[in-house]
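Below you'll find the structure I mean.
After this line comes subunit A, so read on.
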Amino acid sequence: MNDENAVMSTADRLIYMANQIARNVAVMGQDEAAAMVEDHIRSFWDPMMRRQIVALAAERPDALSPIAAAAVGRIAVHCR
Partner candidate 1 sequence: MTFTRETDHGTPPAIATGKSVTLTIDGAQVTMPEGTSIMRAASLTGCSIPKLCATDNVESFGSCRLCLVEVEGRAGYPASCTTPVADGMIVRTQTERLKQLRRGVMELYISDHPLDCLTCPANGDCELQEQAGAVGLREVRYGYDGATNMGQAKDQSNPYFDFDPSKCIVCSRCVRACDEVQGTFALTIEGRGFDSKVSPSQGQDFLSSECVSCGACVQACPTATLTEKKVVEIGTPDRAVVTTCAYCGVGCTFRAEMRGEELVRMVPWKEGKANRGHSCVKGRFAWGYAQHQDRILKPMIRSSVTEPWREVSWDEAIAYTASEFRRIQAQYGARSVGGITSSRCTNEETFLVQKLIRQGFGNNNVDTCARVCHSPTGYGLKTTFGTSAGTQDFDSVMKSDVILVIGANPTDGHPVFGSRMKQRLRQGAKLIVIDPRRIDLVKSPHIEAAHHLPLRPGTNVAMMTALAHVIVTEKLYDEAFIRERCDWDEFEDWAAFVSQPSRSPEAVEPLTGVKAQDARAAARLYATGGNGAIYYGLGVTEHSQGSSTVMAIANLAMATGNVGREGVGVNPLRGQNNVQGSCDMGSFPHEFSGYRHVSDDAVRGLFERKWGVTLDAEPGLRIPNMLDAATEGSFKGLFIQGEDILQSDPNTHHVAAGLAAMECVVVQDLFLNETANYAHIFLPGSTFLEKDGTFTNAERRIQMVRKVMAPLNGYADWEIVQLVAQAVGLDWSYTHPSEIMDEIAELTPTFAGVHYARLEAEGSLQWPANEAAPHGTPTMHIDGFVRGKGKFVVTDYVPTDEKTGPRFPLLLTTGRILSHYNVGAQTRRTANTAWHPEDRLEIHPADAENRGIKDGDWVALRSRAGETALRALITERVAPGVVYTTFHHPDTQANVITTDYSDWATNCPEYKVTAVQVALSNGPSHWQEGYAEHSRLSRRIVPLEAAE
Partner candidate 2 sequence: MKRVYVSRDMASVALGADEIARTLAQAGCDVVRTGSRGLFSIEPLVEVEMPEGRIGYGPVGAADVGKILDGTHPHRLGDVGALPFFASQQRFTFARCGITDPLSLEDYAAHGGWRGLDAARAAAPQQVVDIVKASGLRGRGGAGFPTGIKWQTVLDAPDGPRFIVCNADEGDSGTFADRMLMEGDPYCLIEGMAIAAHAVGASRGYIYIRSEYPFAIDTMRAAIDRAAGRIAPFVIEVRAGAGAYVCGEETALLDSIEGKRGQVRAKPPLPALKGLFGKPTVINNVLSLAAVPFILAEGAQAYADVGFGRSRGTMPVQLAGNVKHGGLYEVGFGITLGELVNDIGGGTESGRPVRAVQVGGPLGAYFPPSMFHLPFDYEAFAQAGGLIGHAGITVFDDTADMAQMARFAMEFCAVESCGKCTPCRIGSTRGVEVMDRIIAARDAAPVAAEGAAGGYLGEALHSRAPSRIDTGIEAQTALLRDLCDTMKFGSLCALGGFTPYPVLSALDHFPEDFGAPAPIEQAAE
């Protein structure tokens, strides 16, 4: 985080949120954590946000942490 006045863009925020969830459940271990993040996003994110994160995962493959990426990848399968 730099010290500039910051309002995150929506895209940045969605990535940040997915990574943040992943970081907070990472202690469960990769697989369980990814499942947990997937479930969380399914339960609490509106469909448009889900579509956006899936799209973002494709556009910016390095932006998501491995756990978040795994979770978003599983959501993408169901997101036609």
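Definition applied: a residue touches a chain if its C-beta (ideal position, glycine included) is under 8 Å from a C-beta of that chain, and two chains touch if they have at least 3 such contacts; residues count from 1.
Inclusion criterion for the candidates: all candidates are chains of the complex that A comes from, given by their letters.
Since the structure is predicted, the reported quantities are computational estimates derived from the model, not experimental observations.
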{"item": "Candidate from 1 or 2 that touches subunit A, complex-wide", "value": "1"}
{"item": "Subunit A residues within the candidate 1 interface of the complex", "value": "1, 3-8, 10, 13, 17, 20-21, 23-28, 40, 43-49"}
